[in-house]
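The complex appears here without one of its protein chains, the remainder shown in place.
The chains carry the letters A, B and C, assigned in the order they are written, with residues numbered from 1 in each.
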């Protein structure tokens, strides 16, 4: 019997458009899915770039007006791979049209937007998902399993850190990620949203937060003449504009279960490229994860014989590890893009079964709540409750 | 203008069949190739398994007799993804029929076979390639570039090691890899062939070799009733058979340029999964590679200021690094399968341009020469010249 | 000519008494000092333990009343190796009697005490020193040199962390370190004092601070019958007492130079023994230090050729590295105790030359200022200026 087909319409064709397209193509090759995703329509504003993109990835048709995509009766799934400020309108319209929504992170510009997105997605009974993809690395899923099974005992500490260095050069231009109207905030929104997602997933709800932010470089060259604010690769111009988001954001939190946590998100950690790490310390054991070595999970077991205790590096590449039976033999590592494939596979399963998938918009609201409370705390200088 | 199409016929549908299929599909998505590979025909002996395989990966047709594939006038490229003992007949027949040959490693069962394969490929003017895929990790290509540019100076030491542990359990069954008639040798053929390829690529020709091999477990359960010798996953049976290949092989070599080298290949290194490492020490600098952390290259520069010298870990994920501009931003790692994609991309380029690609069958002959001399050295106990 | 002799009187005979005795003995063996320290008098309350201690280490005489030591006209240097709550009285009395003071850290119970200690030490013109020994590891001194020479450029981030796990077991008894009257605070005083010292040394003054503290285990067994509160090794009793200090303390700070920083001090990081680490990120380079691998310093140089950049591990064991010419050849590591030897050597030099040594009581006041402001911030929930 032929599998059910699910028509996907994607909006956005840059970094995330590429990563998502690859995932839609690859998921059915490695996973035995209940339904088959069809790369139906690709949407972007620039017709020329769109045409190349669609041809490369095999999107059957193209469209420059995203509203047509979300309204297209043939489309089952809308994949939102655009800059953050566009998520709200697109997700709301897609849900209102009964489309399942696969939305890139961070979910929106505010908690209020997120709540509205959730409300509309729920009332339209569509599957909704926000793509905090790092949850779906096998190592993070293994960490979740270990915590759920009690192997870490009571958790005392979360220590998250997401460091990059791509704007250390003062001549790096003022791209959309550095402007509040498009991005809401800097690494606080972009990177801390990932870390907070992982903390909520692995440790639990956050109760209160303190925050400081920093603005190291206040003006930057405007992207080259004629270039859109969304173009990052373009030549820098002599004219300068104001950076309206922070360059770094630090948080301290208290979790509902009594654990304390720290977060650090920065684009000024010279030498760190995509250094997303966390450590969790519990009464029975501890773990450490580093995205740049995402096939590994460090684990300390306090119940090992006393003189043989130590942090071990688990190669999370065994077929018994989460997702790994679909890939390669032990020791043959997977990469960044694979977590997207896992997300697509799980999303299709949720759509087929009519079940839910996490993190969804409800999780997105919780993340936004923490991030927003933190921005208030940074402003006021006071510890702030997460509502 | 439409790109030229190249029809591929693949023989073999297991681990390598999967890895190669993925590469044929993925190469044109990430690389702007001169020609487009078409997944034309998949070939295997088991019709049922073949049908699932072909459907999953989109092979247009199937065939259970490999001779029909190599003789099919529509096929441009024959991809040999079978156990080693079949490479010779298939490659020779493919070349004689004018097909370009993409052959899994190790190239053949002997130097003599390899020489014949080379002779026929050359006289038929087909592109020939043996898939020592690890050359095409960005880190190894960066190492090659550094060496060629003189950054390591005169090379003194090669220290290669390829450790696995998948047969430490004495109950692991007698699969084809453990039988001389199918595999010629154990890790010496399977793993040392990779290491020797890397050593020849990075350091240069090998002049003489010493070797010892070891047989730790001499009998193993036969694969379950009715199972073929080629089935590794099947239930072990009570009956036992003799392991006819070594479990570990160590070599010491002298290179033509005066460097000395050591090799170690084993399936009995408990805890090591796919631990393919090498170190190269030169008069100006040194490097170290570990396949399980294949996105990294360690580098020591003796020309750094004296008190600031140290081994640095280069994240080989910058867009200026080999192959990386086709993938993701800095710090977003790639995995095992990506080197296959690079191989396919380069192979298609060679076919399109009528150029050659390395390692080819000539390189394969050189690898076989070293491995074969080593087996003689292991037997005789004497240092042996590589002819 | 015979070297001048400096008579030392030590107060305290436990962990620090041992570490200091070793340093007084060893410094003149490895360093060519201007004066020679004489282990004159050892002081402790328990006569039996004191006698063994003095005999082992060669202290010429013993004394159970510390006031007699600080008043003894033959004593030149008073070494205070006692629990924190005793530092103030002892240091003040020693300075008033014209003795040079080598004081264990943390300096005192409060900023006010520290200021008074400083005032009296200065007005009596004695050399004063607080033993934040980690400054004197060669790697930290190298870091300081690199920063002073501008190799890191403008500093953006400090990320300090001091993790231990010695009280994770709820049955660990209520030793003096867990009682406010003796220790003032928990890891905030004990461990953060070290980290703040390093931050002030390497990055510069701290302007404002936020803090949260956590109390994971609120009651603990009292130390065994008849045991003093100061005995840590003794049998736990059935009776319980209240833990009056925090178990973990997190801080976020802004430095005067614009950098931001985070601190984390805990005794509940299961698996971490003496894990004192810091990372510093600057516009030109970055460094990372880990006390458990104290012979190494990680360094990223943004001015390396782009495709060869990476964090390098400097083995800080070359004779050109700080202090190392006094020890062993490259690659032969030193240990924890050696920083004490360096401190003693530098202290004797300061006494001989009549110069000062850092960190002294003035530095101690600055450290206390940060720690005290942090405790206020933890209490109030508000960012607090460091006065």
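Here is the rule we use: a residue touches a chain if its C-beta (ideal position, glycine included) is under 8 Å from a C-beta of that chain, and two chains touch if they have at least 3 such contacts.
Predicted model only: the values in this text are computed from it and were never measured.
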| item | value |
| --- | --- |
| Hidden partner chain, touching residue among B:121, B:178, B:269 or B:333 | B:269 |
| Listed residues C:19, C:70, C:280 or C:343, member touching the removed chain | C:19 |
| Sole residue of B:14, B:119 or B:302 that reaches the chain not shown, by the stated touch rule | B:302 |
| Of B:15, B:31, B:176 or B:216, the residue in touch with the unshown chain | B:216 |
| Touching residue (missing chain; options B:119, B:284, B:326 or B:358) | B:284 |
| For chain A, residues in touch with the removed chain | 142, 146, 296-297, 299-301, 304, 306-315, 318, 320-321 |
| Missing-chain contacts mapped onto chain B | 156-157, 159, 161, 163, 165, 168, 210-212, 214, 216, 247-248, 250-252, 254, 258, 260, 262, 264, 266, 268-272, 279, 281-286, 300, 302, 309-311, 381-383 |
| Missing-chain contacts mapped onto chain C | 15, 19, 21-22, 25-26, 28-29, 56-57, 164, 166, 272-275, 291-295, 315, 317, 328-338 |
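Here is the rule we go by: only the chains that are shown with their structure count from here on.
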| item | value |
| --- | --- |
| Chain A-chain C separation of Cα centroids, rounded to whole Å | 42 |
| Averaged-CA centre spacing for the pair chain C and chain B, given as whole angstrom | 54 |
| Overlap residues in chain A, where contacts from two or more other chains coincide | 272 |
